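Contents: one structure, followed by commentary.
For this depiction, one protein chain was excluded, whereas all remaining protein chains were kept in their positions.
First chain written, first letter: the chains are A and B, and each begins at residue 1.
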Amino acid sequence: MNTRRPEPRGATPRLSEAKSRDPFCGRQKRGPSATLGATALCRRVFLASAAAVTIMPFAVHATPEALAAAIKEVTGDAPLREGKVTLDVPPLVENGNAVPLTVSVESPMTAGDHVKAIHVFNEKNPQPHVFNAWLSPANGRAVVATRIKLADTQKVVAVAETSKGEFWTVHADVIVTIAACIEGVT
Amino acid sequence: MTGLRLAAVLIAVFTASFALAQGDGRRSGYQDMSPALQKMQDDDTANPAMLFVQAGASAWTEKAGAAGKSCADCHGDASSSMKGVAARYPAVAPETGQPVDLEGRINLCRTTRQLADPLAAESDGLLALGAYIALQSRGQPIAPPGDPRLSSLRAEGADLYKRRQGQLNLSCANCHDDNAGRKLAGASIPQGHPTGYPIYRLEWQALGSLKRRLRNCVVGLRAEPWPYEAREYLALESWLMVRARGLAIDAPAVRP
Partner (left out) sequence: MANVLVNAPKTAKKGQVVEIKALIMHVMETGFRPGTNGRIIPRNIIEDFSATWNGREIFRMKMSPAIAANPFVSFSAVASESGIIAFRWSGDEGFVAAHQVDITVT
């Protein structure tokens, strides 16, 4: 996918030192720009990975395949069509720990034609699942908002399941930067 | 002494210029945030710091200590009695003649009025009361008191602010004056005005004080952070409030 990554700024030191900052330590920001931002543990891990560039330490993150499999679990063999779903998420966030996200689906929300469920997935967190929400005509509108964690710059996918058994989808790319001057040993 | 006098003059000059708060190029961290985070802060039904405010509101009326008194027993309705208070601290505590920040003031009330144990630095209890009190000053301009007993502390703070420290050998001013508005890695460097404390920092996934934020900066410089009770924080806080004079309080703020 055309997921963009923030430009590494080699000359600029990252004024960051973390014990607790990284929700998925070891899987976030695997570039030269990230080295100083990791915990002592992550830094060691990073050095190990720098030595063997292609080997990802803690390689427990969702992959495009895991993402596809998670979506398949929901859709089964039904076709997944682009459209009807709107995913409102900022294109660039200052911190991946709480990314506001709203999913809305075009639907009359009547007994005969409504959205039964909204599922959200991600590409690069340790697990592809974000949430499943179940709706009914009692909701009036097919809209769900929450805040999610994104461990890295990545794709977020929303899937809506209708009462007619249709599946509609949309995805969005989110660039995640990290706050400067973060927590050290306290 | 010359240094102190110079600092005092500087403070006077800054104070005078800061009185013309609007349009002088100063920006709160709020203005440097993305619209998504501004929205998160603005909506009291979505701002996670409001969970702490709610806890603080109930702590306000809870009796504590051997005196069996609540904050409300002395101060009544916080929405009137605490309005503007957070905009004035650090200030000199009348009981001791010593400068305290708002958290120090809360703990003085606990130990001298409620006859209770002080609340620990960064404890939920202290942050919650701090957030509830700070909320009452929303929109109020920062107004450091003109108390001469604060001058030397402010001068110390101004000096610390400009002092290079840590393995990176940087001062607060190197980032927040010289490079404010530019990027540090992916993050935008704010001017460092303490308008919104205690803040819900996404990095922490929790509410935290200005001291905690200053510690993060100090660690960022690769310097050893002072212990929570150190005078250095009080000095820096005092100087930062003078530096931010006139800017509006937006506590409890959300910050990245």
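Please note the rule applied: a residue touches a chain if its C-beta (ideal position, glycine included) is under 8 Å from a C-beta of that chain, and two chains touch if they have at least 3 such contacts.
Please read these numbers as outputs of a predicted model, since none were measured by experiment.
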Taking the whole complex into account, name the chains on display that the unshown chain touches. A, B
Could you tell which one of B:Ser34, B:Ser70, B:Thr112 or B:Gln205 touches the chain left off the display? B:Gln205
Sort through A:Leu67, A:Val85, A:Val130 or A:Ile175 and give me the one touching the missing partner chain. A:Val130
Touching the unshown chain, chain B contributes residues 45-46, 48, 50-51, 54-55, 205-206
Give me the chain A residues in contact with the hidden chain, please. 19-20, 22-25, 27, 39, 41, 60, 97-99, 122, 125-127, 129-141, 143-150, 185
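The rule we apply is simple: only the chains that are shown with their structure count from here on.
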Counting only Cα atoms for the centres, state how far chain A is from chain B in Å. 33
Across the complex, what residues on chain B touch chain A? 33-37, 39-40, 48, 168, 170, 175, 183-189, 201-205, 215-217, 219-222, 225, 256
Per the touch rule, the chain A residues reaching chain B in their complex are 6, 9, 12-17, 20-21, 33, 37, 90, 92-95, 97-100, 147, 177-186
